[in-house]
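For this view, one protein chain was removed and the others were kept in their places.
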Amino acid sequence: MQFQVFSELEYEASFPSTMILNIHAQRNPSQEIVEEKLTLLPELQSEEIVVGENRFLRVQTGELKNFTIVYEATVDVEYELLSAKQIDPLPISEFSPEVIPYLFPSRYCQSDRLSRLAWDLFGNIKRPYDTVMAITDWIYDNVEYMPGTTNSQTSAYDTVTQRTGVCRDFAHLGIALCRALNIPARYFTGYAYQLDPPDFHALFEAFIGGSWIIFDATRLSSPNGLVKIGNGRDAAEAAVSSIFGRVEGKSMTVRCELVPGQDYKPMNRRQLGHKGVSLETVEQA
Amino acid sequence: MQFQVFSELEYEASFPSTMILNIHAQRNPSQEIVEEKLTLLPELQSEEIVVGENRFLRVQTGELKNFTIVYEATVDVEYELLSAKQIDPLPISEFSPEVIPYLFPSRYCQSDRLSRLAWDLFGNIKRPYDTVMAITDWIYDNVEYMPGTTNSQTSAYDTVTQRTGVCRDFAHLGIALCRALNIPARYFTGYAYQLDPPDFHALFEAFIGGSWIIFDATRLSSPNGLVKIGNGRDAAEAAVSSIFGRVEGKSMTVRCELVPGQDYKPMNRRQLGHKGVSLETVEQA
Amino acid sequence: MQFQVFSELEYEASFPSTMILNIHAQRNPSQEIVEEKLTLLPELQSEEIVVGENRFLRVQTGELKNFTIVYEATVDVEYELLSAKQIDPLPISEFSPEVIPYLFPSRYCQSDRLSRLAWDLFGNIKRPYDTVMAITDWIYDNVEYMPGTTNSQTSAYDTVTQRTGVCRDFAHLGIALCRALNIPARYFTGYAYQLDPPDFHALFEAFIGGSWIIFDATRLSSPNGLVKIGNGRDAAEAAVSSIFGRVEGKSMTVRCELVPGQDYKPMNRRQLGHKGVSLETVEQA
Partner (left out) sequence: MQFQVFSELEYEASFPSTMILNIHAQRNPSQEIVEEKLTLLPELQSEEIVVGENRFLRVQTGELKNFTIVYEATVDVEYELLSAKQIDPLPISEFSPEVIPYLFPSRYCQSDRLSRLAWDLFGNIKRPYDTVMAITDWIYDNVEYMPGTTNSQTSAYDTVTQRTGVCRDFAHLGIALCRALNIPARYFTGYAYQLDPPDFHALFEAFIGGSWIIFDATRLSSPNGLVKIGNGRDAAEAAVSSIFGRVEGKSMTVRCELVPGQDYKPMNRRQLGHKGVSLETVEQA
């Protein structure tokens, strides 16, 4: 499926600063960049830096006060539909090394403090796929999506009690509960088709049966309507922008459209039954 | 300098569990393992997994209730003494990609919440090396080393106010303050010569002038008396043991001795002047 | 019912300090002190200070290093069994002024942060008595009584997620949830008959239908087996000892016995049906 993504970010700098932006679509085996274009208005010193599969954009504001960054891309995304058998439980003893760090607590996902709660609520579910489904359902049922009620310091430890938040908070709580149950989980940011209102979106992936499977506790996106920007332990590692200096965001426009001529039907998790959707590896021969 | 390190960890499992231990000395360009030996008593299924340069040991307890893990190694450590020129400030725009994640907040190092405090205290210091020296001095002067006053949930945000802790807490606070000031910093665990009482030790490294330089705010170790076990964003990623299941530690013995016949003089940070000590790269031709 | 209560507290002071102890049985309309005796070994300057109905003991350690405080009393406690009608909901508009402060959040009972959770869990229960019964049942079912897992900084905001604690933590969580639902609630400390192991006990009272009704989410005490020491917004106001200076507790012995010759049958909340037990006012003619 091909999507056309677009983001326009307007900033104002108080003095020369460095920014690290995370707005480029990932290049990975299941996501091909058909074409992309980055425009800096006016011209700014910038550079792409790749950490893992994330493509950060490092920008030097120099003496510029006001500037705008526009990213546009056409991205071909393939997803893999995993059968019930492919999402069979995998013991920790068989996790590949790069998965291990996603078992540990992070800035916004204090899985160590949620351990007992997680086991009480979900500890008797046998298969990890069902566990994560139950976690996302529980979050959807118990946390209210309310913009403006949380901020950049809000963490899963708060959300589990305060029970309001936005996509970022839903994702953090999902990740923390997974890790508390020894299921590796990581933050996912991307462009989401039919997201209303349009914005960057955050959700999470859980490592089940050897694959990273997509879950969205907000139910605002569909797993086959996503263009991945990046992964991270949590939002600390995949923020849209990290600012070193003093730069203020003035406006932001985000869009994700279907390239015309394609037939798109949103996937409904429920209809999938015990099938997982992975954007990670479509490595079959 | 060659050190002989030793650790013996005795555990009791309640049911079949997985453990990830972080007790092996790193293999890296400045640290050569002359010989090492791992003993599991009784025999246990185990496997070394390498994440970055960290060598984790994954152990399956199986049906065993009581077991002991003994690690012994002779390690040849070379450090690099960096001249004042080598630790000249490097702008963020020249940081290599793998350094970027160490600018972000993590579980125990909430640099985002310490930002204003850090700039108030240290913001007017020009050179990052002096900044980190000032940070470690400030921690040493203001935080009291008191075993038993903190626990595994204590973070830099607590320590900055509560002002007591152990090596782990000193390191977390140092890291958080560095990151708040846009200096990449990472957790360091290792064996430390002449540490009293003997134990695993935690300190931190700051990325200055292109090198990872060692700092110990506790002043309990000497930079030329360390054998590195691992690095991580914080203790969440470099814990001595992470347990998935239920396993209880029963006893722990740690030693770090000089291989006889060598002449060792502890390095005093003060006497070094503006020279940094790095254990990372000794890549000169 | 008459109880014989006893507490012996052994302390060691590092330098001249002031202590405020809260170990005396309250004198109130439903609790008569038949006889009591306070012994300070050796003799110390002390004074009873009454705040509300609490009887604090203020002690000056002077130059003494080691000392022991022994309190013994025979207390006649009358409780009131309130009919279902007496615990009919009372609107906030009819609360008497002295009750108002117990609607507000306090140090360990951050009802403001638990609001949404409380309404989600208990918001659809009609009668406040049933609400508080549901709260205590929920706490009993979801929080594990585990000495050693919490400390003097643990608050309801932690316990609701971490789900372990002791009587103090159970009480704080009960209070916070009540207040979040606009039910005044206060901390209760006392001597408890048949508490095992013997210790000071903490529970809480909720203001329902015009009376303060006793609830114990730990189920370790019986409402007709209590001798009240004090009330407070939370443990901050009713601590066994508050120390101003440096004094360390060395040992503590607590007992609560039935005066012989009486027929005691523990009250079971369940068997009471919709009847509340109040230790506060037995003011009928």
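Should a chain be cited, it is by its letter among A, B and C, assigned in written order, with residues numbered from 1 in that chain.
In this section, a residue touches a chain if its C-beta (ideal position, glycine included) is under 8 Å from a C-beta of that chain, and two chains touch if they have at least 3 such contacts.
Worth saying up front: this structure is predicted, and the values here are computed from it rather than measured.
A.B. asks: Just list which of the chains on display the missing one touches.
C.D. replies: Looking at the complete complex, the unshown chain comes into contact with B, C.
A.B. asks: Among C:Gln153, C:Thr253 or C:Asn268, which residue is in touch with the absent chain?
C.D. replies: C:Gln153
A.B. asks: From the list C:His24, C:Arg113, C:Arg168 or C:Lys228, which touches the chain that is not on show?
C.D. replies: Once the missing chain is taken into account, the touching residue is C:Arg113.
A.B. asks: I'm checking contacts with the chain that's been left out. Which of B:Arg127, B:Arg163 or B:Arg219 qualifies?
C.D. replies: B:Arg163
A.B. asks: What chain B residues would touch the chain not displayed?
C.D. replies: Chain B touches the chain not shown through residues 113-114, 116-117, 120, 142, 144, 157, 160-164.
A.B. asks: Please identify, in ascending order, the residues of chain C that touch the omitted chain?
C.D. replies: Counting only chain C, the missing chain is touched by 18, 20, 45, 47, 49-51, 56, 58, 60, 91-93, 97-98, 100-101, 103-107, 110, 112-113, 152-153, 182, 233, 236-237, 239, 242, 244.
We adopt the following convention: only the chains that are shown with their structure count from here on.
A.B. asks: If each chain is a node and each touching pair an edge, is that a line, ring, star, complete or other?
C.D. replies: Graph shape here is a line: each chain touches the next, no loop.
A.B. asks: Are the interface residues of chain A and chain B largely the same numbers on each copy, more than half shared, or largely different?
C.D. replies: same
A.B. asks: Would you mind pulling out the distance in Å between where the CA atoms of chain B average out and where those of chain C do?
C.D. replies: 45
A.B. asks: Averaging over Cα atoms per chain, report the distance between chain A and chain C in Å.
C.D. replies: Each chain reduced to its C-alpha mean, chain A and chain C end up 47 Å apart.
A.B. asks: Could you tell me which residues belong to chain A and also touch two or more other chains?
C.D. replies: Residue numbers touching two or more other chains: 113.
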